[in-house]
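== chain A ==
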Amino acid sequence: MAETVIMPKLGFDMAEGTLVRWVIGEGQPVAKGAVLAEIETDKATVEVESNFAGIVAKHLVAEKDVVPVNTPIAIITQPGEALVKTPLEDAGGGGGKPEASHKEQGSRAVQTEAAQKQEISSQAAAPVKAGGPVKASPIARRLASEKGIDLSAINGSGPGGRVVRRDVESYQPPQAAPAAAPASTLAVTPPRAEPGLAPATAAQPGVERPLSKLRNAIARRMVEAKQQTPHFYITRDYDMAALMALRKQLNGLLPENEKISVNDFIVKAVAMTLKQFPNLNASFAGSQILQHAHINIGVAVAVENGLLTVVCRDADQQGLRQIAVEVKNMAGKAREGKVRPEDIEGSTFSISNLGMYEVEQFAAIINPPEAAILAVGAVQEVPVVRKASGESPAQLVIGTRMKATISVDHRVSDGAEAAQFLQALAGWLENPLKLVL
Partner candidate 1 sequence: MEKSVYLEMFYQMVVIRRLEDAAAQLYQQGKIGGFLHLYIGQEAVSTGLISPRKPQDRVITAYRDHGVAINCGLSSNEVMAELLGKATGCTKGKGGSMHMADVKKNFWGGHAIVGAHLPLAAGLALGDQYQGSDGVTICMFGDGATNIGYFHEGVNLSKVWKLPVLWVCENNLYGMGTTVERASAVSEIRQKAEGYGIPNERVDGMDILAVRRASAKALDYVRAGSGPYFLEIITYRFRGHSMGDPERYRQAEEVKCWQEENDPIGFYHKHLVDNGIASADELAALDRKAAQEIAEAVRFAESSPEPAPEALWEHIYTE
Partner candidate 2 sequence: MPRITMREAISQALWEEMERDPKVFILGEEVGVWGGTYAVTKGFYDHFGEKRVKDTPIAEAAIIGAAIGAAMTGQRPVAELMTINFAFSAMDHIVNEAAKLHYMFAGQFVLPMVIRAVGGGGRQLGATHSQTPDAVFAHFPGLKVVSPGTPEDAKGLLKAAIRSDDPVLFIEHATMYQVRGEVPDGDFVIPIGKSKVQRPGKDVTIVTYSKGLEISLKAAEVLAKEGIEVEIVDLRSLRPLDMEPVIESFKKTNRAVIVEEGWKSYGVGSEVAARIYEQAFDYVDAPVKRVAQKEVPLPYNRTLEQLALPQIADVIQAVKEVL
């Protein structure tokens, strides 16, 4: 029997996905569990595995099509089985992929517009209307097309310069002579543009890059986060000397793929601190604050054209080595665009670390619905005033220091609590042996 493969729902809030690539082509055999296609969701590119064995009889959507969840995307038949038309196909005109046709139309429209722009800019001699398509009434359009007249060549006499019927009817095409002009006037400023006001882009148009799914999702979520969450920020300095020394020691004992990064220490330290501060491992939920049962630390990973947060689950209960291996794996997959939804969902507190770029400190935007995010700078050797103690006076020494800034949702917590959190964090980072125990 023919089986229908649908656009799977890969996460609670997934409404649609882009079919990036068909891995198995039409007519090819497919085993159960084999990767059939790659799909891009809001958050990641995911491989879709076939639930059926058989032959991929038909792709119902094309690559790059955006289709809603549950839409049939392929039909898998048994060898020798004839492909029966699906009701969706019977519905005619691309009924099987309504979204797809929209998108096609959309991109075609964009193309046409772009082509038009190009056309306009390359024939600057014609009396070009300032920007946009030519305004003309429907009957003027029809008559112009019947008579083979270029609407953009006509000066409209209707309201707002609209080309109306009488304009088309009274239009006299210009004599042949001026036709030679275009090439020489190419560089000339368009006639209606006022000198000095023409934007730079008019002379040298910028590149339009469509938003990727991921970029789009980041854009949407960050606007939401920054506009709807009242952030406040607190920065603290940490003495990292002991931690750096311990790390060096430990890594000397570990194989290459298990080596522990500074960030892995921070993940563990933050997780342990959060156990003391359940209010920061929480979400603002309208009439209440939801304190999460698990401590899942999100680690921001830069990927092409964006960033993803991979999730280290129950980090408070994991050993440093486990954390190191897991984060490394997930980050690698994220960079290849191959993470699974569960790798990137469900974080309760995030860490963003730009230390590798020698950033001293920065403030991050909260990753909703979390209540806080920790922005971590580079571990640097800096001059430090060692306080006077007993006999010895205050002294300027070389310290190994790191700055971290916490951004907190003010609806959930206040400055004092966040400051205490940073202080408690120092208790872990500055006594790193506790993290290994």
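Heads up, the rule we're going with is that a residue touches a chain if its C-beta (ideal position, glycine included) is under 8 Å from a C-beta of that chain, and two chains touch if they have at least 3 such contacts; residues count from 1.
Candidate selection criterion: all candidates are chains of the complex that A comes from, given by their letters.
Computed from a predicted structure; not experimentally measured.
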| item | value |
| --- | --- |
| Touch assignment for chain A within the complex, options 1 or 2 | 2 |
| Chain A to candidate 2 touching residues, read off their complex | 137-142, 158-159, 162, 164-165 |
